[in-house]
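I have placed the structure first, in the form of structure tokens, so that the comments after it can refer back to it.
One protein chain omitted, others in place.
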Amino acid sequence: MMAFYVVAVAVLLIIIGAAGVVLRRNPLIILMSIELMLNGANLILVTVDRVSNTLDGTLFATMLIGIAAAEVAVGLAMVVRIFRDEPVADVDDYHTLNG
Amino acid sequence: MDLNLLQRIVPLIPLFPLAGWILIGIFGRRMGHKSVGALATALVFASFAVGVFTFITAMKAPGELPARLIYFDWVAAGGLVVPIGFQIDQLSLLMVGVVSGVGALIHLYSTGYMKGDPGYPRFFSYLNLFTFFMLVLVLAENYLLMFVGWEGVGLCSYLLIGFWYTNSAPTQAGKKAFIVNRIGDAGFIIGLMLLVTSPLAVPEHGTTEGLRTLSYQPLFDNVIHLIESDPATFTATLAPLVTIITICLFFGATGKSAQLPLYTWLPDAMEGPTPVSALIHAATMVTAGVYMVARSHVLFAISPTTMAIIAIVGAVTAIFAATIALVQTDIKRVLAYSTISQLGYMFVGCGTGAFFAGIFHLMTHAFFKACLFLGAGSVIIGCHHEQDMRKMGGLRKFMPITAWTFLVATLAIAGAPGLAGFFSKDTILHEAFTLPFAAGSAGQFAGIVGYITALLTAGYMFRLYLRTFEGPYLGDEHHKPHETLPSMTGVLVVLAILSVLGGWVGFSTNYQQATPIQAYLNPVFHHGVEAAAHYLEVEEVKSPPYVYMLVSIIAFALGLFLMYTYIRQNPEIQRNLKLRYHAVYKMLWEKYRVDELYANLFTKPGTWLCGVLWKNVDEHVIDDGLVEGTGRATEWLGQAIRPMQTGFLRSYALYIVIGVAILILLASV
Partner (left out) sequence: MDVNGPIIGVIENVVIGFFGFTAIIGALILVLQKNPVRAALGLLLSMVSIGMLFLAEGASFVGFVQLMIYAGAIVILFLFAVMHFPLGRQKRPRLPHMDAIGFLGVVVLGITMLINLALIFQSKLLASGFAPRLHPNIEVKNIGLRFMDDWIYPFELISVLLLVGVIAAVYITRGPGHLKNPGGDE
């Protein structure tokens, strides 16, 4: 029963993370929300592992952490580069790749 | 009989002229006209020589015929095996003799006729190619190989009719010949397809048991076996199919042999050089239909309906063409319609069950018709390319050899007693009344029509001779005609001699016995014909030929007399006669307006349909609708989706979220 509670928490984290990605305009907040969603996914993976006594999910979650680290590095580098000289960081200012 | 020897030398018969086509085709211009002509003629003579040798070898042991010489498997698919092979029997040897013999003579004649023509090498290469295909056609041991020859001669006919392609009339005529032929070929192919998919083509015993075959021997043996072992079942199940197959095959024959309704190409084919008319449209290609019917006699003899159709079509065509020939003024046209008419006789022979008689007439006709056409060619050259009879007359003074050979051939075709045509035509008409293979009284009908046509034949042929060679000279005074080259007149003499002597193989003193030609061809036909007679439960009646001979002679004499009297009349009386019967005369002159009928019935709607398909379907529907339409639809779709690309990060994130939601929904359902 507790396992279900943990999974429910993870699902909520994902939803909240999605809300953060779609609704916030600060690029850093968006990146952090993405991290939040990844964590939610990790939580589900490990929980399922723990109830079924396998290791595959744990391994995958470990790798996801690694991937997330690399992604954060690159993502932050991009954000820093783009918004370096802006007075206010607003993702909506950049929309020239349209049409 | 040494089959090994035959296996090695028989292919030479068609291969000699094939080599001629290749060599002359490639090196013709460099060889020079004299060498080209000599080579082409020599090759066909060589084929004839090999044919004679084969004949002698085969006749030493006639009991071993037919000899099937198989070389290799051509088609081996889906249970059907078709080899490349030749069949040597009395029929094919006779055909080889006619084709290569008369062909060689015509090649020799052409060296003189085509002298000075810039297309000389091309002509001989085509002529050799034609000879090759025709020999393949008659030597083939199965329907498919025969069809190769069949198509090939059609192609060569097109090439040779349209030989002088810089003018529009020959090219139109060539097209017409090929297309009309093709229509017949469609029927032929349907017949073959029905044949090969039917149980007839699966022999129940023999070397090809269980396999489908199109080879004559296994096929016909199987049919005979079927009708002998279980006639009742055969009548119930397969007889209708055989009737349909034979009708389809005969339709092909009407195209190739210029019978109703597919004869219209032959008169137009006279646009080609005269040797072409002699070889292809008198002696050989047009006889392919008759040969095919004779070869397939087993199939035809057991379908009385088809036989009746053949006999009636042959007879009606004969009289139809003869009436038109009566009023034509171009010498080649008269001879063209005469050919159509005589081919009708051959089909009457086959249709009534006297296959040997049809082939006999084929042979004699080759002799005298070739002589007539080549004689006409001689006249044309001698009169400086004039073909209209009204500008000739009294040519006997200028061209004696041509005149005498032409007279002999005319008498032969008209049925003068003792000459070739008499025996062959008489045999056909006699058998028409006595043989029981055509349903109902088709035989009698054909016979009566045949006698009337004989009268007309004598009439129009004599008209041709008299107007051309006798009487006052009506041509150009300053360009008097002259006799032609020995290469041409020599051939005329040979053919004239054959026209005299060739018929005597059809003569026997005792009417109960078979004539030499009948005895010769009997081994080919008699098994099938007897089996058919037994199956149909009919009997052949032997009757004395004297009455029939008498009627033939009367027809000939009457026709000759009437025409002679008419020609000798005062021009006034001739004109009055023409005026009185003006309507009839006009109808004959306009050839019963058949060409116009076909144009209105088929050509105009066809052209209209093409126009509709072009303008409406091709341009509007396909070009505008489908091709352009696809482009326009794609463009529209692109523009419709374009607003999705906003450039804003947040809307893309939203799309992802929505997509994931949908995926989860689908996964959980």
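Chains: A and B, in written order; residue numbering restarts at 1 for each.
Definition applied: a residue touches a chain if its C-beta (ideal position, glycine included) is under 8 Å from a C-beta of that chain, and two chains touch if they have at least 3 such contacts.
Since this is a predicted model, take the numbers as computed values, not measurements.
Enquirer: Touching the hidden chain in the full complex, which residues of subunit B are there? Just list them.
Expert: Residues of subunit B in touch with the missing chain: 648, 650-651, 653-654, 657-658, 660-662, 664-665, 667-668.
Enquirer: Just checking the interface: what residues of subunit A touch the absent partner chain?
Expert: Contact residues on subunit A toward the absent chain are 1-9, 11-20, 22-26, 28-29, 31-33, 35-36, 39, 42-43, 46-53, 55-56, 58-59, 61-63, 65-74, 76-81, 83, 87-90, 92-93.
In this text, only the chains that are shown with their structure count from here on.
Enquirer: Measuring centre to centre with CA averages, how many angstrom lie between subunit A and subunit B?
Expert: 88
Enquirer: Any idea which subunit B residues touch subunit A in the complex?
Expert: 642, 645-650, 653-654, 657
Enquirer: Once bound in the complex, which stretches of subunit A touch subunit B?
Expert: Per the touch definition, subunit A meets subunit B at residues 18, 21-23, 25, 30, 91-92, 94-99.
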